[in-house]
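Can you read through this structure? Questions will come right after.
With one protein chain removed, the remaining protein chains of the complex are shown where they sit.
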Amino acid sequence: MAEVTVRKLNKKFDLTHVVKDVDLQIHDKEFVVFVGPSGCGKTTTLRMIAGLEAVTSGEILIDNTIVNEVPPMDRDIAMVFQNYALYPHMSVAGNMAFGLKMRKFEKAEIEKRIKRAADILGIGELLHRKPRQLSGGQRQRVALGRAIVRDPKVFLFDEPLSNLDAKLRVQMRVELKKLHERLAVTSIYVTHDQVEAMTLGDRVVVMKDGWVQQVGEPLELYNTPANRFVAGFIGSPAMNFADVTLSGGDGKLWAEAPGLKIGLPAPIAQRVNGRNGAKATMGIRPEDLHIAGPADPGELCFDVEVEVVEQLGSEILLDTRAGNSTFVASVEPTLRTKVHDRLKLAINPNRLHLFDAQTEAVI
Amino acid sequence: MIEGALWRKWVFYNIPLILFVFVLLFPFYWMIITTFRPDGELYKPWNATSYQPFWTNNPTLEHIKYLFEETSFARWMFNTMFIALASTLISLFCGVLAGYALARLNFPWAGSLGTVIFVTYLVPQTLLFIPLAQIIRNFELGDTPWSLILTYPTFLIPFCTWLMMGYFKAIPKELEECARIDGASRWKAMIYIIIPVAVPGILSSGIIAFTLSWNEFIYALVFLSSPDQKTVPVGVTSELIRGDVFFWGPLMAGALLGSIPVAIVYSFFVEHYVSGLTGSVKG
Partner (left out) sequence: MAVTAVAGAEARPIPRPRRLEDERWLALALLMPTAILLGLFIAYPFFEGVLLSLTSQRVGVPGEFVGLKNFVKIWNDSIFRTTVWNTFWYTGVTTVFKLALGLWLAMLLNRHFKGKALVRAFILLPFIIPTVLSTFAWKWMFDPTFSVINWTLYQLGFITQRINWLGDPDLAMTSIIIVNIWRGVPFFAISLLAGLQTISPELNEAAAIDGARPWNRFWYVTWPLLLPVTMVVMLFSVIQTFADFQLVYVMTGGGPANATHLFATYAYQLGIGTGLLSEGAAISLAMFPFLFIIVVVQLLYIRRVETR
């Protein structure tokens, strides 16, 4: 039941400027994920929304009310921390009750809520234990439970899964997703794991060096990245990039690099028109490369030498080289090939990306 | 690590350790034996023959009786206990709050104030006792327990603050942030979350502060004058010595009994005491 709006948000620690002009409109019941490399300012932004960090300039609105000066206790939010921050001297039930007691809820109501949250999370048997008697996964659930019982306007998560082992992480990710569907509370989730971001987020905010790079639905980011950074950050294995020179001729535009000459498809060519001779970065995802067949036109193919073969079972990743550019290609698991083999790869032309060499923005 | 042959273990480890323990504990043994030895056996010159100083076959309680009947020893014990408890509580109160502020709040000059506390921690009582005696007199606190209850915190507070800062710094800041998001004000987050988590530190500071105030001497010596107001160390010093005559039996009995409360507190909380002591030198 709450929208969160962020306007021209800035944060400076002394002289270092860590959050720069962030603008965001988070809708009611939406699950928004902040993702970006370490130190890009995700946590800082989240903490400003929580009220734990003072805002240097800009505005934060929850439910259309400016909350810049509202202390965290009055913002009616709940937060799950990376290290869980369970109160070590209180039992699990005590941990969950604390927020409600602070808000002077009736005892019966508190118990009702704890029971309900415990049922949802399956931690009914743990209610009387102390945090130190719990496993990592259980602590995680308690931390979630503590947020759920509050029934807040907004949930904030700061890398809540990063202290779990890989398997548990995947499991909890699914549960979080289900939980959000069930509770339908506006949620902001910080992670540096793009898979988490893609799978959890209704929308994803990609940040770098304090700037927001792009905001969009996961597939939007995947299909139409706004710049080279987003293109490289979203998707696994990462997008291939090659430095190319644009050249015109024969009524067509070409992207050229040593050992490489690709004919640009018409829509891109139109956008690039008039940039003859300019430098650019060409991007193509591994899954948009395949072994060239007879149907592929020659202008979309190029020759490569295989350098590494990574057998993943469901697919094969080929690390290949063409001139001084390298390409990773995801190919059928049935392909038989070995190091130093020479192959011809073909590009899916609709999925070719071209970025300005200077600004790195998409062309 | 491998220590080698048995004899080496004895020569290099066990025997030196036994010697250390012997020397460190002998004075207490001597205190005890003197307390229970009758006067007739006590005053035998150093070169007396047929004299067995380390044991007595005629234990007596006469010295302890003297202590309670001829002097205000019970009163001194009570005074010391009251003063030590009161000043410890005051110091804990101030030290915990100040330690919390210095360790966990961001405010201008937090760092310099921390240094100021550390420096006051190093100010010895003997630097200020003369002007302080005048101030105590001006405040008309002379010869009352309040003269000590209010001045002991001057060395206890810096100590408690310093020790508590160490404990508070070790508590993750998320704990408190989570409480504040959960709806607690800063004040409540401190009271309900941080202070309960720091209880071991509070215990350590309290115990050490208690032993320090029990041990304090010069303020008590200077600020108190009437026999009924004195603390154990001062009472023993001033009331059991007449001119050049030392009443060694009662003196040792007083020393022994005066040490017992501290020893009891210590024995219950050895681990807290040690962790506090070593925490205070980590800085």
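Order of writing sets the labels: A and B. Residues in every chain begin at 1.
As a convention for this text, a residue touches a chain if its C-beta (ideal position, glycine included) is under 8 Å from a C-beta of that chain, and two chains touch if they have at least 3 such contacts.
Here the structure is a predicted model, which is why all the values come from computation and not from measurement.
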**Q.** Hidden-chain contact residue, picked from the options A:22, A:50, A:134 or A:148
**A.** A:148
Q: Would you mind spotting which of B:61, B:123 or B:199 touches the chain that isn't drawn?
A: B:123
**Q.** Touch residues of chain B, complete complex, unshown partner
**A.** 1, 3, 13, 16-17, 20-21, 23-25, 27-28, 30-31, 34, 42-48, 51, 53, 90, 93-95, 97-98, 100-102, 105-108, 110, 113, 117, 119-120, 122-135, 150-151, 153-154, 157-158, 161, 185-187, 211, 214-215, 217-218, 221-222, 232-233, 236-237, 246, 248, 251-252, 254-256, 258-259, 262-263, 266-267, 270, 273-274, 277-278, 281-283
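To be clear about the criterion, only the chains that are shown with their structure count from here on.
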Q: Could you tell me the distance, in whole angstrom, between the mean C-alpha positions of chain A and chain B?
A: 58
Q: Show which residues of chain A lie in contact with chain B when the two form their complex.
A: 47, 50-52, 71-73, 75, 77-79, 81-83, 85, 87-89, 98-99, 102-103, 146, 150, 156
(Q) Considering only the defined contacts, which chain B positions touch chain A in the complex? (A) 172, 174-175, 177-186, 188, 192-193, 196-197, 199
